[in-house]
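All protein chains but one are shown in place.
This part shows subunit A:
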Amino acid sequence: MSNKTDSNIYTVLFAIGMVIVVGALLAFTASSLKERITENKRLEKQQNILYAMGVNENSENSASFVSTDKAPELFKEYIKQQLVITNGNDIKEDDNAYLIDVKKEQDKAKKGGVRQLPLFVGVKDGKSYYIAPIRGKGLWDAIWAYVAMDENMVIQGAYFDHKGETPGLGANIKERFFMDDFIGEHLMTSGEFKGVTVSKSNADPTNKDKTDHEVDAIAGATITGDGVAAMIKKDLALYVPFFKSLN
C-alpha cells in the first residue's frame, strides 16, 4: 500500500466514488429489469392460483406449474370470477383482483382500515373451486399460500411458498409431500372454523383422517410449520362469512 491511499481525504473520496459507482450500477440494473421482473411476478401469481385448483403439470413427486406462456390463457379459461370481499359480506367483482397485494391489505387492516380480501372462483370439470391467497410469517421471513376450497371449506389443493426459509427444512413447505397432505382436510367442524394445524403428534402418517384438522409437521421446521398453521387460522377465517352465505 502506498502512502497516497492512507490519507483521510483519499479514503473519503474513494468511499464517495465507490458509493456513486455501485449505486448507479444497482439502480441501472434494477430499473432496466423492473418491467420483466414485474411481469414474471404477475405470471407467477396466475400459475400459483391455477396450481392450487389442480391445473398444473405435476409429475409423480415434483410440483410444477403450467408454463408461463400458457398461464394467461389457462387463467382466463379456468378462473370464472375474481371477487373482492370487504367487511365480511360486501362482494365486488374485479378482473384484477389477483394483483391485490395481500401484505398491503394486512397492513391496512392493522392500521384500522378495511381489508380487501381477494377470492378467485375457478371451475374445473364442472366443479367449483374457491381460491384464497393468504400470508403469514415463517422462521426467517414471509410465507404465503394459495388455498383452494370447495363450498364447505374443505381444502381441494394448496400451494405454499416462502421468501427465505431454510433449504431442506422450512423450505420444504413447497414440496408435494407437505402440500398434498392438506388436500381433503376440513377447515370447519359443525359450523365452526378450526383451521388445520401442522402437528408433531399427528399419529396419522398416511393422512387418512381428513377431519382431524391436523397434518404432519416437517422435522426440523417447527417454527415454519407453526407459521403455516397460524396463517391458515388467521387469514382463512376471514372468508368464513362468505362461505356461510353460500350455503
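To be clear about the criterion, contacts are C-beta pairs under 8 Å (C-beta built on N, C-alpha and C of every residue); 3 or more make two chains touch, one makes a residue touch a chain; residues count from 1.
Convention: contacts and distances are computed from a predicted model.
A single chain of the complex does not appear, and UniProt lists its protein name as "Na(+)-translocating NADH-quinone reductase subunit D", one of "ATP-binding cassette domain-containing protein", "Carbohydrate ABC transporter permease", "Na(+)-translocating NADH-quinone reductase subunit D" or "Protein-export membrane protein SecF". Annotation: of A:190, A:206 or A:247, A:206 touches the absent chain (contact as defined above).
Of the listed positions A:74, A:123 or A:169, the one in contact with the omitted chain in the full complex is A:169. Although one chain is not displayed, subunit A still touches it through residues 1-2, 5-6, 10-11, 14-15, 18, 22, 25-26, 29-30, 33, 36-37, 40, 44, 61-62, 68, 140, 161, 163-169, 171, 175, 205-206, 219-220.
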